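Sharing a structure, written as structure tokens. Questions coming.
The complex is shown incomplete by one protein chain, all other protein chains being positioned as in the whole.
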Amino acid sequence: MRFHKKTLLFVISLLVLLSVQTFADLKEINNIVIVTATGLDLKSNGKIEATVQLLLPQIAPINGQENVQNKSTVISGSGITISEAINNIERKCSRQLFRGHNRAIIISEKLAKNHMNDVIDYLMRFREYRERTFLFVTDRSISSILQYSPFLEQNSGDLLMKYSKKNGNLSATLLNVATQNVKPSKPYIIPIITTYSSNNNVQEKLLSISRSAIFVNNKMVGTMSHDLSYGPQILNNTFWQTVYSVTLNKSKIGLNIQNVKTKLKPMIRNGHWIITARVSGQGIIFEDSTSQDLLDQKTQRKIEYLVEKKMELTIKKSVILSQNLKSDVFNFYTIFYRKYPLECLQVKSSWNDIFAHIEVIINTKFQITHVGINQQ
Amino acid sequence: MNRKEIISVNQLLTIFYISIVSTGLITLPHPMYLKAQQNMWISIIMSSTMGFLAVFICYFFKKNFPDKNFNQIIYLAVGNRIGYLINCIIFILYSFDMIYFLKEYELYLTDLFYQFMSPSLIIGLMLLVSMYAVVSGLEVIARCAQIIWPTTIILTLGIFVLLLPDIDFKNMFPIFEYGFGQPIKASFIAMAWFSELFWMIFFVQDISESAKKLKVMGFIYVFIIMISLFLFFITVLGVLGNYTGHTLYPVSLAERYIQMGTFIERTSVFFMAIWVLGVFIKIASLLFILTRCFCEVLHASSIGLISSVLCVVYFILSLILIKSTSSLFQVGFPLFLIVTYVANFGIFTMIFCITLFKKRTKIV
Partner (left out) sequence: MLKWISRTNSSKHSHRKKSNDQEIKKSSRDNLRILKEAFVDTPDVIMSSWNVGNNSSQNCLLIYVSGIVDMNQLNEHVIKPLHALKVNTNIDINSLKNIINIPNTNVIKTFRDIYKEISDGHPVLIMDSNSTALSLELSKWQTRSIEEPSSETVIRGPKESFNESLDTNVSLIRKRIRIPKLKIKKIYMGAYSRTPIAITFVEGIVDPSLVNEIIKRIRNVSVDSLFDSGTLQECIQDSKWSIFPTILSTERPDTTSAALVEGRIAIIVDGSPHALILPSTFFMFFSTPDDYYSGFIVGTILRVLRLFYALIAQFGPSIYVAITTFHQEMIPTTLLVSITRAREQVPFPSVFEAVIMEITFEALREASVHLPRPVGPAISIVGALVIGQAAIQASLVSPLMVIVVAITAIASFMIPHYELANAIRLLRFPIIIFASLCGLLGIIFSFITILIHLCTLRSFGVPYTEPLTPFKKSSMMDSLIRGPVWKIQKHRRFTEKNGMKRERRHKGR
């Protein structure tokens, strides 16, 4: 027992000597500053400029009143690589940057045109970025986006994160983009955000998602409008809900489309690559401008037919657009690979061209489940 | 040594379940994906055959030599001199195993969580705690394992269930598009982990129950280990798909993606903490085996002295050898596979064959 104690003491003292370095990893809360959004831009001299949106902690008032609005501020720094740019920012800041709570990453169009590879690589490698951060491309200046203070949320980072979850907006998380990055021709789609003046007040600006950017081989090749972006969402089964308006017998009907599911079936026939998509969805009628009997089967069938046509048209247009841009944002390669692995491996290097000539057959089946309790 | 340890079959198998699953989930997915791509779940099912073989060999030894130390079995099989040599070889090979596991654990922690903490502290703490457990005896390690196994289940099921909405099960297909060769090659990698079950031979003398129970429970536990690793692989394949081969620690990357409700996210530190418990059981049981081997090599009997000497030696060696992640993956991992196959599969199967042959010809 005595000997055992001796050795234990010896080892413990050794460790105590070594433990001088334990405080190295300590980050006191008051020595870090929370970064809520990061923006990346390419300057004219070829250097990368990084901008971070910081959340400034307000001092809590002594008599315990709440509702102190948190302020945000923006700092920029530039460098040859992204990490050097961020390092330059840290030099200007009195506290350590903590990016564990980063909500959104905004990439400028200039950087997106040629350098997405660097961006994706840096973001995946650095451990503090979550894989669920949302990526955005913007055509405005980064600082205007980051300095934008929304009327509901605390800062634009929060706003962008919540935009992505709501109302059928296309969203791209870091993991989605990284997974697509290893497929042939590296296709992915990232929403574009922009500011525009509101109708009421010319001075006031609003931030929203306007279009979506399509990438091939880490280069931005084109954009897709917001309506057409429902196409990739539906075919990838990430669609949530939206409102369609159809016209029937001079009456305008507004429907809420939800629960849209797609089944894709690939086929290779005589060298032709065909995909059959079976889309099914449900809807609730929100609004009907003329009073007609909506419980009637025939009327419902007509409305459903109109919606099906509209949806088919949207999907078809988006497919044609992406085929023109030669970017397989619908992930057809994986679907073909699961059924015809050998053929796919043969054409892997020239997948862009094959994709441009894939025939897509879409069958939609739509059903109105609720018509509202108002009856005529 | 001079103390008779008595543990039950369940406790012993729990130790191995925790050890194999804890280290397997960190190291296995990356090399197996590189070999077998999306068929790695088939490889893990195929590699459980090694586990069944290990259980069968242990059952054989338990049935025929119920009270003998493993070293005594070696002496009976091949004679004193060659047996002593084999003991020394096993000791050296397992020492390399120990250093590999220590470095793997420490590099994982410093890479992902504690970038500035000195590796000597991380390894030193683990060795200190394992030494305390080893000096207290095998029963204590077995009891700790019985208390810790629910956390391993939480780790497995937690990650699987929390990622269930994001798992795309179709990523597991197609199967065998390149033929059977690649999945079988990948299963050899996983067999190295299942061959850890051969370590049961060192504890065969301590089991208080019958050999038949060892066989039955052993098969059940091999199946459970296989299911746990299978669940991890499905999770990784479902969430990451083709990206699995591009990251060194796929399970860690997948678990960082967890978001359920609004507040169950950023749970990776919690899962890391649970994982460290599993690594502790592994290092403690391996240190116990090494202490026993070394005592046999030196014909010593004091566990406290031997284990503290071994701890200091491993501490220094692990700081000098494998110093970076790249050397771990490039040099350490292939060497580890070779060492494990020679030590676990090679030597024990050879002893088994010799003993079987001797029994058949009734020399023993």
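Each chain gets a letter, A and B, in the order it is written, and its residues are counted from 1.
We adopt the following convention: a residue touches a chain if its C-beta (ideal position, glycine included) is under 8 Å from a C-beta of that chain, and two chains touch if they have at least 3 such contacts.
Quick caveat, the model's predicted, so the values are computed rather than measured.
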For this session: Return the single residue from B:Y84, B:Y132 or B:Y178 that touches the missing chain.
Result: B:Y132
Problem set entry | Which residue of B:C144, B:L231 or B:I351 touches the chain not shown here | B:C144
Seminar exercise, completed: Out of B:Y114, B:F160 or B:F230, the sole contact with the unshown chain comes from B:Y114
Seminar exercise, completed: Note that subunit B touches the chain not displayed via residues 3-4, 6-8, 10-11, 109, 113-114, 117, 121-122, 125-126, 129, 132-133, 136-137, 139-140, 142-144, 146-148, 263, 266-267, 269-270, 272-273, 276-277, 280
Exercise. Which residues does subunit A use to touch the chain missing from this display?
Worked result: 1, 19, 22-23, 25-30, 32, 34, 36, 55, 57-60, 62, 68, 70, 98, 100-101, 128
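Methods note: only the chains that are shown with their structure count from here on.
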For this session: Would you mind pulling out the distance in Å between where the CA atoms of subunit A average out and where those of subunit B do?
Result: 40
Exercise. Touching subunit A in the complex: which residues of subunit B?
Worked result: 111-112, 114-118, 120-121, 124-125, 128, 131, 135, 170, 173-174, 177, 239-243, 246-247, 253, 256-257, 259, 265-266, 304-305, 308, 311-312
Exercise. In the complex formed with subunit B, which residues of subunit A make contact?
Worked result: 3-4, 7, 11-12, 14-15, 18-19, 21-22, 24-25, 100, 124, 127, 130-132, 175, 178-179, 181-183, 334, 337-339, 341-342, 345
